[in-house]
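Yeah, one chain of the complex is gone here, protein chain that is, but the others are all in their spots.
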Amino acid sequence: MARERKSKQREGNEIEFARIVAFSDGVFAIAITLLVLSLDIPDELHGESVASALWGQHENLLAYALSFAVIGRFWVVHHRFFSEVTGFDGRLLSLNIFYLAWIVLIPFSSSVLGDHGGQVAVVLYAANLSGVVLTGMWMAADARGAGLTSIDAGTHREQRYRSLYIAAVFLASIPVAFVAPGVAPFMWLALFFDPAARFAAAPEG
Amino acid sequence: MARERKSKQREGNEIEFARIVAFSDGVFAIAITLLVLSLDIPDELHGESVASALWGQHENLLAYALSFAVIGRFWVVHHRFFSEVTGFDGRLLSLNIFYLAWIVLIPFSSSVLGDHGGQVAVVLYAANLSGVVLTGMWMAADARGAGLTSIDAGTHREQRYRSLYIAAVFLASIPVAFVAPGVAPFMWLALFFDPAARFAAAPEG
Amino acid sequence: MARERKSKQREGNEIEFARIVAFSDGVFAIAITLLVLSLDIPDELHGESVASALWGQHENLLAYALSFAVIGRFWVVHHRFFSEVTGFDGRLLSLNIFYLAWIVLIPFSSSVLGDHGGQVAVVLYAANLSGVVLTGMWMAADARGAGLTSIDAGTHREQRYRSLYIAAVFLASIPVAFVAPGVAPFMWLALFFDPAARFAAAPEG
Partner (left out) sequence: MARERKSKQREGNEIEFARIVAFSDGVFAIAITLLVLSLDIPDELHGESVASALWGQHENLLAYALSFAVIGRFWVVHHRFFSEVTGFDGRLLSLNIFYLAWIVLIPFSSSVLGDHGGQVAVVLYAANLSGVVLTGMWMAADARGAGLTSIDAGTHREQRYRSLYIAAVFLASIPVAFVAPGVAPFMWLALFFDPAARFAAAPEG
């Protein structure tokens, strides 16, 4: 393919390739760490006890735990995807930056969720995470179409399966949010179970 | 050249060189991630709905998207520049730190833009980004003059072309900001198109 | 063991393994640096002098120093643990992310401690750090059980010894917090002394 011929090979451009991965890891690491900023009790409590102020953070703490697991999971997926990338060009870099823009939004959506809950917050959160998943699938399909990954058919299927599973969890939570906003976030706990994990753990060869 | 002879070669100082790149990547990654901090809705909404508070963030979200794309683009340019660097000295390190100081300012300019818009904010933003571009060109010309890069004439021309294109977009937006401040930011969308991309995607040899 | 056979070997997957370590280091580095955000004096002091505003931060500064030492110590432990890891699978990655979620909470617990002190804050802090230590021991035992580390019996004992020492310091401080909340944090200074240090400094062979 024209694009494959024009791309830089990973082999022979190891340092450049390592930078892409390191930059992405940095963004993931910062986004996941900024989640803690949504936890906060005022410097001065006007008559309120520390214990009750902390209790007032329990929804933020739930949002923190969920988003930490979610970003962590996305990092693992990204990690696996790039371990199979064999070449890169400007287009893959742009898609990767677009993907990261969705990841970096998560601390915002997560803090809205923790502070306000309710339908709108749940929809925002689910939309944000669906944005991550769909952009990730786009990037994977694009790289595969351009011959930039050595991914075999089985792993590709496994990763699409996993992505669709995640997308399904979030999309399914949106209608639930309209009926019972308090229940929808619990559906996301389903992300802790990874039906594709046994593929993921299997050795390459 | 005297300076070339005195510089440290990249070959034989791989770890030191990798640190420069890793430090720069770290700064880029943090700056791009801090952009999310400009998105914020109050912990307590006094009578306002979550939906309308979110709507009140739509200009901040636009600023977020623009700045993410802008920093991402600068990172790609920086990435390509350093992939051709063959030696380094104190002067290149200082110029790189000066360059990064402009990059780190972007989250501030971006948040002023998102919060206030208007002529002053647009001029601040355009000035900030012109600072990045001009410092980048200075660094590139300085490194080339000192024989610290293996960049060939074609790639050098391509990078200067790209830098001038970016600078032109920002400088052109300043007069527009005085006439129609709401229009100027849309001009920056032109950065998504990269007239030099076909050079960038071409393999080295 | 089944899990060992299914895991990816570190050898032959160096770049993937390096990413896990780099991501963890990034999270540690950001969490330790965010500690500074708990130090803050208002932009506008209403009649108060800068000196007295700074003095009002002395408890936050103590919390900063303690938490910096604590996160730094945990980083050293994590560092040593991963230097012996020889393979990894999805489960180790998940445990590592769970471990990091406890680390990232520290800036929050630390700022509550610095701002409010008292029983509740001390218990929160001690609970947070016990969470780190217990998750770390779980991860270490799990990896060892699955044959994913080359750690010898001596080093394993040393690390368990060190972990138990840290956990003991924090757990012991909880009852003290109920009697004398102002004293409990000083007990944590015991973390500066590392009874396992002579093992740690010993060469491998």
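Order as written gives the chain letters A, B and C; numbering starts at 1 within each chain.
In this text, a contact is a pair of C-beta atoms (placed from the backbone, for glycine too) under 8 Å apart; a residue touches a chain by one contact, two chains touch by 3 or more.
It should be emphasised that the depicted structure is a prediction, and the values quoted were computed from it without experimental measurement.
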Identified contact with the non-displayed chain, of B:Val85, B:Ala121 or B:Ala143: B:Ala121
Listed residues C:Ala65, C:Ala141, C:Ala168 or C:Leu189, member touching the removed chain: C:Ala65
Residues in chain C touching the chain absent from view: 18, 21-22, 25-26, 28-30, 32-37, 39-41, 43, 45, 49-51, 54, 64-65, 68-69, 72, 75-76, 79, 82-83, 194, 197, 200-204
Contact set of chain B toward the excluded chain (per top definition): 3, 5-8, 13, 15-16, 19-20, 22-23, 26-27, 29-31, 34, 37, 89-91, 93-94, 97, 100-101, 104-105, 107-108, 111-112, 115-116, 118, 120-121, 124
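Just so it is clear, only the chains that are shown with their structure count from here on.
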Chain closest to the middle, measuring from C-alpha centroids that were averaged per chain: A
Distance from the mean Cα position of chain C to that of chain B, given in whole angstrom: 35
Centre-to-centre distance between chain C and chain A (centres being mean Cα positions), rounded to whole Å: 25
Touching two or more other chains - residues of chain B: 26, 30
